[in-house]
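A single protein chain has been omitted from the complex, and every remaining protein chain is retained in its original position.
Residue numbering begins at 1 within each chain, and the chains themselves are lettered A, B and C in the order written.
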Amino acid sequence: AAGTKGGEQPQPSGAASGGEGGALRIAVGGYVSSWDQDFVGFDLTALMLFKNVFPYMIDYGVKDVGGAQILDTESIAPTFAESFEPDADNKVWTLKLRKGVKFASGNEMTAADVKWSKDRAFAAKANVAGVYRLIGLTEADQVKVVDDYTVEFHQAFPSALTWQIQAISLYVFDSAEAKKHATDADPWAKEWFAKNPPTGGYFEVSKAVQGQEIELSANTGYPGQDPARLSTIRLTVVSAAATQRLQLEAGDVDIALGMSRRDVADLKDAQGIKVISAPSNNQVAIQMSVATAPFDDVKVRQALACAVPYEQIISNVYGGDARPAKSLVPLDMPGYAETGYPYAYDLDRAKALLAEAGKPSISSELVFEADNAEQQQIAVLVQSEARKAGIELKLVPLDPATLGERREKKSIPLQLTAGQLWVNDVEYMLGTSFTKGANLNYSNYVNDEIEKIFEQSHTTVEEAERLKLWARVQEILAADVPWAIICQPNFTLPVREEVAGWVQPMDGLARLRYLTKA
Amino acid sequence: MADLTTAGEAGPPRAAAADRGFATTLIRTGSVILGLVVLAVLIGPLLVRWGPEEIDAAASLAPPGGAHPLGTDVNGMDILSRVLHAGRLDLGVAVASVALAVVLGTLLGIVAGYRGGLVDDVLMRILDVFQAFPAFILALAVAALLGGGVPELILVIALVNAPAYARLVRAEVRTVRELPFVEASRTSGSSGLGTLWRHVLPNSLTPVRVIAPLNCGWAMLTLAGLSFLGLGVTVPTAEWGAMISLGSADVVAGRWWTSVPPGLLLLVSVLGFSLLGEGLQERAGVTR
Amino acid sequence: MRIARFTARRLLQAVPVLLGVVVVTFVLVRVLPGDPIRTILGPNATEADAAAARARYGLDQPMWQQFVDYLGGLFTGDLGVSIQSGQSVMGEMAVRLGPTLELVVIAVTIATVLATVLGIWSARRAGRAGDHTLRVLALVGNSLPEFWLGLVLILVVYSGLGWVPAPSGRVDPDTNLSLITGADLLDAVLTGNGPAFASAAGHLVLPVATMVVVIVAPLMRSVRASALEVLGSEAYRAAAAHGLPERTLLRGYLARAALVRLPALAALVFGFAIGSTVLVEYVFSWQGFGQWALRGLLFRDYPVVQASVVVIALCYTLIFLIADVVHAVLDPRVRI
């Protein structure tokens, strides 16, 4: 019940007029489930909107790769903030705010807002609190207000990840407004924030029709570089991919965010439509649980890695728009080495490996997301080829809740995973995916040497030193094969020809401020 | 859809002759359609070169012609083969689930209708509870508890249908049990079960017999709907609804062949069942 | 007065049913595998985070305690807080139910009216070509999967002919329709918003058409059969034999008597339609109750699932109650 139902704002601003032609329309697959970033479920549409309507203190820069504009995760710069810098030990980070930045309520953004927002994040024990742990922030009092425009973050240890982590966490609420709606039972005004869009970001939510459409208007008071270029953007909910396509073709929407790979490939030569394509660090893989038979046998894992039809997947599922991956470390991540994954589609070798393992025929379930057409296709292709090698796979699509539960129990022998690391760094990758107890380590992979390297990397700030460590990591992973890495699909997006300025987000969350419409 | 209340409506004598003629036409047409479909799905697969889950790596979304008379789907599987194999599954699930629903519903309906009183009230309330659950919730529950497979789907569709049959049979039993021949049987000293089995049951099943074919068509549509929601058969099992669902996006791209063949076969089969059911209803109404 | 007493009694009878629904749903949803909490936590969440979230939704309590709390909430009209969105289920449902009910009510109403007119028309021509054609056509409509039909309609009517607005949303946001009931057409009437009314009506055309095509056949069959029965009845023949004019016969002796069976069936169809909206809503991006309930189920959003099932059960109860009252009004022989 966003917007109008709450009785609070938003006033249809006069600027929003401009008529049909002026506004840019984006088709999205669903409506935001909640406006409260601290408590929200994992909802891509919502996270994308937050990037554009919350004031983030720092954000990624933009770089040009082969003609495509992409977000540069290695250059992070202050946006709403004046500056964000560490002390000499890399332990205490100081955030300086600009003066005169205002929320929609008219309240000025001050250090108190930052402090309140961080206190709230720690109290929520959810998203932000989770990632802050990686950089040694676990208590609310590690965040200190120095003066009205200065806040200090006292990390427990220095970390190479601070920029990255803070880039995704440093968003600020209008605390003065929030306190008006806080109650004893609800000190963090959860109820109010769930229903009412935040303010102060690049865009303001000028209208929200529950379930149907959200209208964004540029925040004219933004003080920094790169303010929003379009005055109005509309996000329209179109659940079915097929209808998104029809509407794009008809010109009723300018950008379609939820279309299938196949449709996008089709639209490459459609009239009035262009397809933006950019390399991404999105990894598609099959994680094998090394703790579960039969994948506790490295030979079996290698056999499966040889039974995956990599090229067929790239051409059939992604229409060729994907890069083959040669390491578990993503392409474009500093330290990537071709030697990290010495396996290719080779059924004879797969059979030979199985024979070596003494298990000429094995069976297992292959788990994937139920509503994910892409994964479904991959699973079908893998099943078909693996069967030829003597590996019988039972396809098990799981709904989000069951998948979440089974992942938490780490009880899935074989599963398809897809995703990109929020931080483009091997240390972060190890911490999340390849160390003991790591959350994304669905393979249950443990290797003592990697544990040691990970430990070491916390304090290794020297770039060359780190690269050396990463090379070793890839050697180990190549031998152990906890994953069969399938490919890195490119990011593709069909838009109307009039649309320009798309910047490919490496975190998957579109920055709408760069968009223009001819 | 599960419309079970119109069973056995009497047609008037005025239109009787003409209607009986039309009823026969309906029954014949329905039977011929179903016969052809059954024949096709039984014999057809033997004549097709590709297996239903066999992937032609070279031909994803190939248009009809050449090695694939009806083209291939996005996975490179042969549409013709899949459509025919799917028919076996769909018809099988439809018939099996309706049969199961009939058995379950009849049992419940008989007990409730014949015993009456508290037993009736309690059973009916339980059925009410059951009917309050939408099909997809039941489907998900059963799939999650028992695992998602064809037997589970049959169970789900049967469970969704059974209450309607139970009501139908119950209503009929309540009428029949008051008829003189039932009392006659009881005065003869027959046991309750004997009377039930020999007199009440055979005379209470006419509406069920008439409705069942109509319901088979509806069961197929339900299966298709569940597949569309991703609650039906798992990939890559060939099933019409799942094929339509997978291919529905292709239609807008002009690749009609992925979803039109299963769609047409589904339509034709459901229509076959409907015509048959309609004809039977008509006839039952007239001859009653 | 009698109707009031009847209604009261029926509602009272519905209480155990609803209670049964509540218990079954409550248990079922918790017995199902799947963890709602994991779906709202990021991948980096620790066990402690999960426990905190669990505590936030009261899921750390013993089952019976949760049930007592839930039941208590039910009686005070508090359906809990959605795990997915953190918003009150009541509020979310209020926005979701309106659009879906609007869709279903309009579709069932149109189907019923259509069925009445066509059914009687068909019965009066029983055995002739027009009758046969109509019935077969209705059966064809009844044999189409609704999602498929919806897509084809979009392709033809929206993409091909451009006669209707894009199948996204239910009303043009530029009309600034303010929400009262959630049913856009009704809200437009209530607020006297002409453009919004036109826009909402335009958006309704295709989904309503889809549903009508799918559900009209059984209704029509019922009306036709009843009308035939009346036409062949002694009563109707007696009226005809006494030389009453056509109009009197149609209005006074045929129409009402032919409709007595319709309410019960229409109620059944209504229940069916509520279930099938989940498909239609998806195809037309309707963002209604069906999709909400389905999503709640897929994410094991306990309060959402519980609330949606109870509401569906309540809808069933009410609609059958209404059907019985209408039946009693139509058919004087029925006692309520």
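The working rule: a residue touches a chain if its C-beta (ideal position, glycine included) is under 8 Å from a C-beta of that chain, and two chains touch if they have at least 3 such contacts.
We adopt the following convention: contacts and distances are computed from a predicted model.
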Checklist outcome for this item: Per UniProt, and picking from "Cytochrome C oxidase subunit IV", "Acyl-CoA dehydrogenase", "Inner-membrane translocator" or "Dipeptide ABC transporter ATP-binding protein", the hidden chain is "Dipeptide ABC transporter ATP-binding protein"
Checklist entry - What are the shown chains in contact with the chain that isn't displayed? => result B, C
Checklist entry - Which residue, C:Thr133, C:Ser178 or C:Thr248, contacts the hidden chain when the whole complex is considered? => result C:Thr248
Next on the checklist: Among B:Leu39, B:Ala67, B:Val103 or B:Leu179, which one touches the chain that has been omitted from the display?
Outcome noted: B:Leu179
Checklist entry - What chain C residues would touch the chain not displayed? => result 233-245, 248, 252-253, 256-257, 260, 330-333
Next on the checklist: Even though one chain is hidden, which residues of chain B still touch it in the full complex?
Outcome noted: 13-18, 179-191, 194, 198-199, 202-203
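Here, only the chains that are shown with their structure count from here on.
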Next on the checklist: Using C-alpha centres only, name the chain that sits farthest from chain A.
Outcome noted: B
Item to check | Chain nearest the global centroid, as defined over all protein CA atoms shown | outcome: C
Checklist entry - Given the two chain pairs A-C and A-B, which is bridged by the higher number of C-beta pairs in contact? => result A-C
Next on the checklist: Taking the mean of the C-alpha atoms as each chain's centre, how many Å separate chain A from chain B?
Outcome noted: 45
Checklist entry - Using the touch rule from the top of the page, what residues of chain A touch 2 or more other chains? => result 242-243, 246, 370-371, 399, 402
Checklist outcome for this item: Within chain B, the set of residues that touch 2 or more other chains is 140, 144, 248, 251-252
Checklist outcome for this item: In the complex, the residues of chain B that touch chain A are 53-55, 57, 60-61, 74-76, 140, 144, 230, 234-236, 246, 248-253
Next on the checklist: Could you list, by residue number, the parts of chain A that touch chain C in their complex?
Outcome noted: 1, 4-5, 12, 27, 31, 33-34, 36, 39-43, 125-127, 129-131, 133-134, 190-191, 194-195, 207, 209-213, 215, 234, 236-240, 242-243, 246-247, 249-250, 252-253, 370-371, 399-402, 404-408, 432, 439-440
Next on the checklist: With touch defined as at the start, can you tell me which chain C residues reach chain A in the complex?
Outcome noted: 33-46, 48-50, 52-53, 82-88, 91-92, 94-96, 99, 151, 154-155, 158-159, 162, 166-171, 173, 176-179, 281-285, 287-288, 291, 298-300
